[in-house]
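This part shows chain A:
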Amino acid sequence: MKRLLTTLSISCIAMIMAVQVIAADTIKIGFNLEMTGDIPKVGESSKFAAEMLKADINGAGGLEVGGKKYKLEFIYEDNEAKAESAVTTTLKLIEKDEVLAMIGPNSTKQAIPAGQVANDNEVVMISPWSTNPDTTFNRPWVFRAAFLDPFQGPMAVNFAIKTFKAKTSAVLYDLSNDYSKGLAEIFKKLFESKMGAGSVLAFESHGTKDQDFSAQLTKIIAAKPDFIFLPDNYNQVALIVKQARQLGFKGEFMGSDAWGSSELMTLCGKDCVGLHFSTHYAAAGATGATKEFIERYKAKYSYTPDDVAALTWDATGVVLKAIQNTGGLTGKLKKDRKAIREGMAAITSFSGITGNMKFNEQGDPIKCGVVVQITKNGEFAFNESICPE
Partner candidate 1 sequence: MLRRYSVHLSLATVGGLIVYLAHQEYISLYIMSVLMFMGVNIIMSTSLNLVNGYMGEFSCGHGGFMCVGAYVSSLLGVWLFAGDKVFGAPLLNPKYTLYAFPLLILVGGIAAALAGLLVAIPSYKTRGDYLAIITLASNYIIISVIENIGAIGGSRGFMGMKQLINAMGKSVDLPWMPIWVFLFTVFCIWLMRRYISSTFGKGVIAICQDEVAAEIMSVNTNKIKTITFMVSSGMAGIAGGLFAYILGYVNPGSFNILKSTEVLVMVYLGGMGSLSGSVLSAILFTILLELLRPLQIVKWIVIPLLLIILMQFRPEGIMGNRELGDIFPKLKKFYRFK
Partner candidate 2 sequence: MSIPTEKRPVLEIRNLTQNFGGLRAVSDFNIQLMPGELSGLIGPNGAGKTTVFNLVSGFYQPSEGAILIDGVPTGGLKPHKVTALGVARTFQNIRLWNEMTVLDNIRVAQHYRLGYGFFHSAVRSKRYMRREAEIAREAAELLDIFHLTQYADEFPKNLPYGTQRKLEIARALSIHPKLLLLDEPAAGLNSSDIQELIRLIRWIHEMFAVTIWMIEHQMDVIMQLCTRIKVIDFGETIAEGNPEEICNHPAVITAYLGDDTI
Partner candidate 3 sequence: MLLSIENLCVKYGNIQPLHGITFHVNEGEIVTLIGANGAGKTTILYSIARLPPPEAPRVISGDIVFQGQSILQTTPSDVVKNLHLALSPEGRRIFGNLTVWENLKLATYARAKEADLGKEYDYVFTLFPRLKERRNQRSESLSGGEQQMLAVGRALMTGCKTLLLDEPSMGLAPVLKYELFRKLKQLNEEGMTILLVEQNANLALHLAHRGYVLDTGTIVAAGTSAELLGNPEVKKAYLGG
């Protein structure tokens, strides 16, 4: 019995030592992702992109920081798309896994409370996808890779007025999805300020898991708008566009970055051809690193990466760059994390696959957006690029 105990304790100690030995040469980054729950696809895309990046860098011998090569270790945790779970997950990553920085959560519902925790514990967190201003507001340790709703809203308004020559519009959005709701409201305000009060003829909502939109669409179609603004997730977009066509609507749709998934076209098919949406990057006709990313991702996971994948890639890239900016890791967690925070602030320009970005004082990126059009082949072709004034 005694011997067994001794053996056990020795092996335990040995394991702990071994872990520490490894830890000395690795950089741990936590991923707080929505792998189950409402939006498993988002978590999956993020994870895939991160895996690809890790394979790249580790394949090349690791990340060079201050003249020393470190292997990357990514720790993926599932936050079940629940706020409370996102908090425990964040704490787990910070304290138990001792990560240097955290990527995610993607969805605002999880990103806001998780951001609070990361900020309190002084760990850099970057949310690839969250667009709610509250996520980073007054939180020096929290960043994001996506542009904000107040930027994307005007993009859609200006484009529609210019390209569609639209005088009236209608909006259909997801009431329980804060992203969709926020964007819809910004759009409405802006469009009415430009085209006069009442020019948004219908402002309708639906629930997150709804599948039938016929009543809302009937109402919208009866109002005869020039186009419908649809700040919705791609799976719902597919259903909404199809149903609108079935109800006899032949007009234009304008979408937002949440459309940007390769799945959109598998789900929607020919009904979506020719539609426009604003997004972070245009996959079709992409060049350079972006093109390479898309093609490799496609080869590996057999579908075109969506915006979450691209943003995760960039978010992770930003963090890695910040780590490099520290000019060398000390191995002391608190100090390194602080150094990374400073490294983030030191980024003047980062050229990611979703465009060039730098961060303002709130930790939000200043970057350009594009409007793409869906081609007959189901590719998202570049139409116009719009940069913040």
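The definition used in the following text is that contacts are C-beta pairs under 8 Å (C-beta built on N, C-alpha and C of every residue); 3 or more make two chains touch, one makes a residue touch a chain; residues count from 1.
Inclusion criterion for the candidates: all candidates are chains of the complex that A comes from, given by their letters.
Computed from a predicted structure; not experimentally measured.
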| item | value |
| --- | --- |
| Complex partner of chain A (touching, any copy) among 1, 2 or 3 | 1 |
| Residues of chain A defined as touching candidate 1 within the complex | 35-36, 40, 76-78, 82-84, 87-89, 91-92, 94-96, 108-109, 112-113, 116, 120-121, 132, 134, 175-178, 181-182, 208 |
